[in-house]
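With one protein chain held back, the other chains of the complex are shown just where they sit.
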Amino acid sequence: MSIVGVSGFAGSELARLVAEHASLSLVGVVADRWKGSKLGEHVRVPASVAKLSVAPMSEAVNVARQGEVALLATPAEVSARLAPELLAHGVRVVDLSGAFRLEDPAAYPRWYGFDHPAPELLAEAHYGLPEVASASTRAGGARDARLVANPGCYATAAILALAPLVEAGAIDPGSMYVDGKSGVSGAGRKVEERLLFMEVDENLSAYRVGNHQHTPEIEQALSRAGRVRASVTFVPHLLPVRRGLLVTAFARLSGKVPHAEVEALFRRAYAPADLVEVRAPEDVTLAQVAYTPYARLGVRADAERGSVVVTSALDNLLKGAASQALQNLCAMIGAPPLSSH
Amino acid sequence: MSIVGVSGFAGSELARLVAEHASLSLVGVVADRWKGSKLGEHVRVPASVAKLSVAPMSEAVNVARQGEVALLATPAEVSARLAPELLAHGVRVVDLSGAFRLEDPAAYPRWYGFDHPAPELLAEAHYGLPEVASASTRAGGARDARLVANPGCYATAAILALAPLVEAGAIDPGSMYVDGKSGVSGAGRKVEERLLFMEVDENLSAYRVGNHQHTPEIEQALSRAGRVRASVTFVPHLLPVRRGLLVTAFARLSGKVPHAEVEALFRRAYAPADLVEVRAPEDVTLAQVAYTPYARLGVRADAERGSVVVTSALDNLLKGAASQALQNLCAMIGAPPLSSH
Amino acid sequence: MSIVGVSGFAGSELARLVAEHASLSLVGVVADRWKGSKLGEHVRVPASVAKLSVAPMSEAVNVARQGEVALLATPAEVSARLAPELLAHGVRVVDLSGAFRLEDPAAYPRWYGFDHPAPELLAEAHYGLPEVASASTRAGGARDARLVANPGCYATAAILALAPLVEAGAIDPGSMYVDGKSGVSGAGRKVEERLLFMEVDENLSAYRVGNHQHTPEIEQALSRAGRVRASVTFVPHLLPVRRGLLVTAFARLSGKVPHAEVEALFRRAYAPADLVEVRAPEDVTLAQVAYTPYARLGVRADAERGSVVVTSALDNLLKGAASQALQNLCAMIGAPPLSSH
Partner (left out) sequence: MSIVGVSGFAGSELARLVAEHASLSLVGVVADRWKGSKLGEHVRVPASVAKLSVAPMSEAVNVARQGEVALLATPAEVSARLAPELLAHGVRVVDLSGAFRLEDPAAYPRWYGFDHPAPELLAEAHYGLPEVASASTRAGGARDARLVANPGCYATAAILALAPLVEAGAIDPGSMYVDGKSGVSGAGRKVEERLLFMEVDENLSAYRVGNHQHTPEIEQALSRAGRVRASVTFVPHLLPVRRGLLVTAFARLSGKVPHAEVEALFRRAYAPADLVEVRAPEDVTLAQVAYTPYARLGVRADAERGSVVVTSALDNLLKGAASQALQNLCAMIGAPPLSSH
């Protein structure tokens, strides 16, 4: 397959993961930032892949057409235009941006700031969170999908945290609260004042309060999972670490599921999931998941207060982006799933 | 006055603040860790104070008796025994621990792990959060108090964040959620594995989920402020920074106060407060308050979701401990308030 | 006095220090970045100073003329043009850049990349390292100087570390080596890729190897101090911390001073210096000096290897810039020296 936008943090991880996977073959990589150079000058990858030339974005379609599937690690507005073109050439697409995650076209001007150029694809796209099949409208999952929308990093952590509770009707879906904390790689490879060391180190603050684009994505997934109208108030914060993301979700217990059974609900829900671990909430740490494809969750119900807390951690560049994309890719082409190592 | 437990992080800040305040006179300092040495060997303080000898804890009462007020920066179980002794000798006390913050003696075994040795003092103690007078049962505040319980760091930030909303009846007091994030100095000067650099750096996790001792304190203050039964689900997290604490509070709007007036409610509530700043929630950052006596808050109502988010930041060792103690101390003795510089 | 370039990290520290000093009066501040706003919107300063309007750079001369002394926290090329203009108007100048530190005009194209517009001022400028008077050619120090060149941050630490040894002839001045490590604030307030959190955090590297502009400054000062031709190989490194700078200097013992007397040599040299502390080399840490005006040094001679190691730490924005500038300023106007608190 090919990777478009290979010079970004997620794109670089994709290159490494695809190169290491025995069943996958990386035939082309695209990024203006590294155009004209060899991939190996920028990313440590096996020799076979290191010698790939990086093509400019203007060649994205030509390069992608040489593969069966194109992995897009491009900004949403770029993916929104590029994906339809690739599909038209018969190339299947896994898009790591938000361009095809939301079913409602009207959400794009509101949350992403642009009018969607290919709204007809929104209903077709498969929302690819493998451990929460009900987050997608496609019954067959990624298998027959032409277009997979890879979930957002915070969204993955939040949906994993709340889906079992919403599906079981254990909480009030109308008042869920998610506090997200992410390492700086989640902001992408941009030269901006807010991403300077002097701005981030020894500091913490919330951003996009009330208007982070993962909000509609989390609500959509949970609404589908629980067949309810989910409302999630989501606040992200920028953490002074490189890698890792943790969300702490709060909700009100409905009383439908006894407090003592809430944790068992999680263990059952994720027992089949190789890459989702359930532990005590205090054992859900960035260190346990960073540089791995795992997500780790912990839940604790508070009988006295009628509330439940779920902590959910993952590596924002892996389970929150590149390794989840590989899970979807492998499902699409029938390759062995991502090693659970 | 005197400082007992001057070798702790908060104790050291107290020494510096008292030494710098023109109207205050530091006459004695106590700490086993530095006993027998001079204060100036450990903390940068003006010469007059640098030459004070640090007495051992066994001399705490004798040393404290030489002053008008004793500032206790000792663990709760120690303060619980020491404060009554000092009061019996006519020394007024500002206690930085949780030993006298809760009115209900039964809360101590449950949340602090010990039986309170002087429960009769709990009703008398003034809960000293100057900007939220209603958090205390003492009408006169610190002025005539013999014993002031200095609030906890997370508790200060959380109460400041929610009190105006609870007092105005703007939110449902039965389902408030507080996500706390604190720098490591908040854990105190202990040699423990969880506080090692290799455990904290590049990492984040929640701790004491469902059983952090600031929970009853926050609920008590908000219950008093709003004359309601407040329920707060509080989850703290350890941040890889040295100083600074931020809480993000979530609550459901009751509808009593129009969304558009929620921010004005905060600005009015804190207009008289020299040390509380109200800004946009994204401008509430650790950097803005670290090493200062300020607290900074931001609020945003979400009309669509019927929720409100408040971010609240302060320096855990200053507004969350030592500088707030000085605010209380100055009020007790009628000294000019802490400079708002 | 006035501060030109008040919006930089050093400039902001200057504003705070001047505002806090009882004998100094800040009458004007200049910076394009904050032009048109009040100083207090950006820096926490006392009310009297907070209301100062920040003037644009185009008004620098007019603003500076209202004061007795102008503190320039501008880039070297800007200071090089501005200082002569201010001097012509009778305003004395303390320049925090390198524009007037080197006596040889030819050094400017080589080390700073520009031709000096006012080379005639280079001989007049006083190199202001108060604790090493011999680093300057002006016998009277700052007292009667019209123009003071405030030393560089690494240079201050390195000169303090080596001057006593060079003056005593204890080392071979032809082969001195200085390894510098500085926090990121030393790079200034620029939006550059190399200063991004993702580039700096968990990372370290040397930069400007063989061509850092503090090299000629260190050699000039030590040559003057020891009346020898000093050669210093200096390599700076960017540290993933905000504040603080430490240099480790290595030199070969000449044999002239017995090994056992080398440390005493330092203690004698700096005994009169309020702001220079001498400790064991392992007790020279960033934490001890950050946010203070102190420099701290430690020395250890290795008899077996015939070498000596000196560690030297200071806060790059304070003793490495702003507080040293205040030391010079106070000497210029005869104000009480910087409090040693």
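For clarity, chains are labelled A, B and C in written order, and residue numbers in each chain start from 1.
Everything below uses one rule, namely that contacts are C-beta pairs under 8 Å (C-beta built on N, C-alpha and C of every residue); 3 or more make two chains touch, one makes a residue touch a chain.
These numbers were taken from a predicted model, which means no experiment stands behind them.
Among the options B:Leu86, B:Val184, B:Val247 or B:Ala301, which residue touches the chain absent from this view?
B:Val184
Have a look at C:Glu59, C:Glu124 or C:Asp179 and name the one touching the chain we're not showing.
C:Asp179
In the full complex, which of C:Val27, C:Ala50, C:Leu87 or C:Val235 touches the chain missing from this view?
Checking each option in C:Val27, C:Ala50, C:Leu87 or C:Val235, the one touching the absent chain turns out to be C:Val235.
Can you list, in ascending order, the subunit B residues touching the missing chain?
With respect to the unshown chain, the touching residues of subunit B are 9, 184-185, 189, 191-193, 195-202, 240-242.
Where does subunit A touch the missing chain, residue by residue?
44-46, 202, 291-292, 341
Spell out the interface residues on subunit C facing the chain that's missing from view.
Subunit C touches the chain not shown through residues 175, 177, 179, 181, 183, 199, 201-210, 231-233, 235, 237, 239-244, 246, 248, 250, 252, 281-287, 290, 298, 300, 302, 305-307, 309, 311, 313.
One rule holds in what follows: only the chains that are shown with their structure count from here on.
Make each chain a node and each touching pair an edge, then name the shape: line, ring, star, complete, other.
complete
Tell me which chain's centre, taken as the mean of its C-alpha atoms, is farthest from subunit C.
Comparing chain centres, A lies farthest from subunit C.
So the centre of each chain is just the mean of its C-alpha atoms; given that, what is the distance between subunit A and subunit C in Å?
The computed centroid separation for subunit A versus subunit C comes out at 48 Å.
How many angstrom lie between the CA centroids of subunit A and subunit B, rounded to a whole number?
The mean C-alpha positions of subunit A and subunit B differ by 39 Å.
Please set out, as single numbers or ranges, the residues of subunit C touching at least two other chains.
In subunit C, residues 202 touch at least two other chains, as defined above.
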